[in-house]
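One structure, pasted below without further comment.
Here the complex is missing one protein chain, while the rest keep their positions.
Now for chain A:
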Amino acid sequence: MTDVVVTGIGVVAPNGWGVAEYWDATLAGRSGLGPLTRFDSTGYRAHVAGEVNFTPEEHLPGRLLPQTDHMTRLALVAAEEALADAGADPTTMPDFSAGVVTAASAGGFEFGQKELQALWSKGPAYVSAYQSFAWFYPVNTGQISIRHGMRGPGSALVAEQAGGLDALAKARRHVREGTALMLAGAVDGSLCPWSWLCLSRSGTVSPRRDPQRAFLPFDADASGGVPGEGGALLVLETPDGAAERGQHRHYGRIAGYAATFDPRPGSGRPPGLRRAIDTALADAGIGPSDVDVVFADASGVAEQDRAEAEVLGAVFGPRGVPVTAPKTMTGRLLAGGAPLDVAAALLSLRDGVIPPSVHIGRPAHPDLDLVRDRPRPARLGSALVLARGHGGFNSALVLTS
């Protein structure tokens, strides 16, 4: 199979704006979680979030502001950084040779709340002309494609928090079938009162008020996840294609991928995460002993953490591989979380260092070699990134240097 490599990364995260700032913060163990400031959380079930606050006017043309949700603005910033990092300008490339695949979870919900409020409180005439697309699931794909002249394949996938890896795999497929450059991943999140209510009804969000105690995956005191916003977009190409336009540097290969689904609860059949890992490793042509680090899904819900820890133990053996969850510093970014983990994994491969998980004081799974509090230097040739989505989605992605 044709090699597909990552030549550019763009990141917006609660603990860092741009790749350099995010990576510095992540290696230093600096968390971006804090009390929710977007609105008063009194009366709601959750109070801590990973926010990305910025002044959009400083980063985007004014005409885009009335038609974009907060998460779309973040996505446009990340897309710009990723393309610049790859040294790619799709408008100078042959027509139809660059495309976009993003993942979404719920679309531009904050924009949607504003328009629903206008509709119900004032009437249909007050609904924005932009509502028809500003909230919809592929909005980031469309806006990025328009801004950067990317007229090749375009799509959006939704699999709750697992969709970000599925988007990278779909983009890899487009590159293999001949599209020269794909921008893929996800920037997501929605921190408005209406989404906060929906999110808290998932039953997986921590009710704690202390930002250092709210999101503790693999900890005996785990109490759920913390919602955040942000994510990563990556530029995918073949090494030859990148070299042709003068780009000889890359972060690593998208070497393997698989997605599986859990059987209906009570069916007696085993869940699908193990099979996703096995199949992704087979796709990459490597075995468990070749994997140097695992970026865990780390849901923060005790039962799901246990299931993930057991699978990792079964595949890699007790303490058989270092495991980390830098998302303890960002919260769970809906579809954006897994691509951000892929970005972190690629930076780990580049720098030979595993970023830490933070705040985990009482590890609940002694068989898990969790990288905690301080980064761990290591010789890294490959990384496995895991993502699970509410409802039974499992995705696994293998990166090699």
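The criterion applied here is as follows: a residue touches a chain if its C-beta (ideal position, glycine included) is under 8 Å from a C-beta of that chain, and two chains touch if they have at least 3 such contacts; residues count from 1.
Basically, contacts and distances are computed from a predicted model.
Participant: When one chain of this assembly is omitted, its UniProt record names it as which of these: "NADH-quinone oxidoreductase subunit H", "Beta-ACP synthase", "ATP-binding protein" or "Anti-sigma regulatory factor"?
Facilitator: Hidden chain, UniProt protein name: "Beta-ACP synthase".
Participant: Could you tell which one of A:170, A:208 or A:365 touches the chain left off the display?
Facilitator: With A:170, A:208 or A:365 as choices, the missing chain is touched by A:170.
Participant: Going by the contact rule already stated, which one of A:157, A:255 or A:340 would touch the omitted chain in the full complex?
Facilitator: A:157
Participant: Please output the residues of chain A touching the missing chain, sorted low to high.
Facilitator: Here the touching residues of chain A are 39-40, 43-45, 67, 95-96, 99-100, 104-107, 109, 112-113, 115-125, 127-133, 136-139, 141-143, 145-146, 148-160, 162-163, 166, 170, 173, 177, 193-195, 197-203, 258-264, 267, 269, 272, 275, 389-393.
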